[in-house]
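Below is a structure I'd like to ask you about.
All protein chains but one are shown in place.
Labels for the chains are A and B, by order of writing; each one numbers its residues from 1.
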Amino acid sequence: MAAILLQAADWLFVIDNMGLLLGGTVVTIALTVASILLGFVVGFPAGAIEVYGSDRARRVVEQIGVVLRGTPLLVIIMILYFGLSISSSAFVTATIALGLRSAAYQSQIFRGALQSVDDGQLEAARAVAMSRFEAIRHVVVPQALRRSVPGFQNEFTIVLKDTSIAIVIGIGELLTTGQNLYEGGQSTAALEIFLAVSLVYFVLTFATNRSLDRLSDYYAVPEGTT
Amino acid sequence: MSTAESTTSPNPGLWDRIGTVFTVRPLTVGLALFWVWVLARWTTDFVLAGVSGFDRGTPFIPAAPFLTTADAVASLATPLGAAGAPLVWVADTLRFTADATAYLPALAHGIWTTILLTVFSVCLGFTLALPLSVVRVYGGRWARWLALSYTELIRGTPLLAQLFVLYFATSLTQVLRGVPGVGVGFVPAQAFWVAVISFTLNSAAYQSEYLRASLESVDGGQLTAARAIGLSKLEGIRYVVVPQGLRLALPSWTNELVYLIKYSSLASFITVQELYGRTSTIANETYQYTELFVLVAILYLALVVSASALMDRVESHAATAGVGHTRQ
Partner (left out) sequence: MTQPLLSIDDLHKSYGSEEVLEGVGLEMDQGDVTVLIGPSGSGKSTLLRCVNRLTEINSGRIALDGQDVTGAETDVNELRKQVGMVFQDFNLFAHLTALENVTLGPKKVLGMDAADAEAAGRNHLEQVGLLEQADSYPAELSGGQKQRVGIARALAMDPELLLFDEPTSALDPELVGEVVEVMRDLADEGITMLVVSHEMDFARSAASDIVFLDDGEIVEHGPPEQLFQNPTADRTEQFLSRLHAHEETA
């Protein structure tokens, strides 16, 4: 192992191709951010419907969620790209696949957070003459959003790691870039390439977790009985 | 409260009964049919085929009736023009169903491989996760740090990258190919074992996190009490803390099983012909992408729902009053 790790020529190959790997990293970050945003835009209302919606709306949302959460991402990507051909852009397709699946998970995070806010909060808001919508909007949602940070953090890193699965439709994200270097470049450098790629993922997930920790500390409010 | 009970009558009305028949049953019936088919397929192809020279993979369901019905429906649709679109769709679906009768045996074999991958990885992952989690909670400074580094490195990188490292960048494949028995008869070939090793190492990290959280939530007084009756620290952990921690961790295994059923599809990237791999091979030959991937999505859902139902059973069985997940 040590002997392989110390092969200078292969590490030099990785260093020479740093620019390519950096490009892949940028694509990975863009794909992650786009998917998380789509997941939030769809997942938050979905979670709210699961808590406050009519019976029928709730059932529909729950069933779509079960299907999205029970299907491998690989299958979702293939249906959207080769089956339904919703976009000729692999990046857009991957964003929609990752985003919709993330929405299904984010809806569960928000549902749990909304339900965890004490009913008395809603009632007190109604008692100062807020409408149901205003009460949810100004009193329940801000508290629920704070409580969903740990779940959201987890979801963020899951999406970041799962962007690698978009390799199946050949987006130039990080893992694909590594794979191309290995197949089209220097096959003896496989270990060096994939370790370098893994290291970048690790740094990204680590940095994401730390930044979200910071963010939640910044917006934190003393918790306890009210 | 008595009021809540008195409003729902003890005898369910006609509509309630129809409701249960039509809403709960289809899922149960569907799952039952799924498992009957899967088990029948495995029995004929893996057992009977060897014994009596049965043809492996002969479809159970004939394609012809679907084709004739499809033609009949299509001929109804032609005079309708654009208005016949739904009928055309029905005809197309029937034609795919006819094709699918030929694909299903291969998919049943894929399901077998997917289940093997999942079960091996969860079980082997657990044997690594248990010591890892005990070290995380009770280990010395360096041991703790090592265990933490392992879990964080694994959890901070994609499973697919880990799979690629093991498959493309190490000599694991060659080593496994040399192991006697690998790829012979019922024993899967080396790529399968690379996938099992990769998933095991991955799952061990996640399972050790679940276990760590459960061990930490077992009351500290439990270990003290164990020491007080003369057990050593290790014995106290072994006989008092771990059994309670395992019960607390049970719900997380549902997650882990579901996770591995879905993510075992990544093994197809290293040539393993599990459920997704089989499907994608057929799709690349027939170009029936939508139909095939929708079909395989349904099969994965059946596996995932079955796993959750199974774990529900296990959980209610293992529940001890006051320990762990009490069911509402």
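Methods note: a contact is a pair of C-beta atoms (placed from the backbone, for glycine too) under 8 Å apart; a residue touches a chain by one contact, two chains touch by 3 or more.
Please read all numbers here as calculations on a predicted model, not as lab measurements.
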Quick one: which of A:71, A:93, A:106 or A:143 touches the chain that's been left out?
-> A:143
Any idea which of A:125, A:165 or A:204 touches the chain not displayed?
-> A:125
On chain A, the omitted chain is touched by residues 118, 120-121, 123-131, 134, 138-139, 142-143, 146, 221-226
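Basically, only the chains that are shown with their structure count from here on.
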Can you check the complex and tell me which residues of chain B touch chain A?
-> 152-153, 155-162, 164-165, 168-170, 258, 262-263, 265-266, 268-269, 276, 280, 283, 289-291, 293-294, 296-297, 300-301, 304-305
Contacts from chain A onto chain B in the complex sit at residues 66-67, 70-76, 78-79, 82-84, 157, 161-165, 167-168, 175, 178-179, 182, 190-191, 193-195, 197-198, 201-202, 205-206
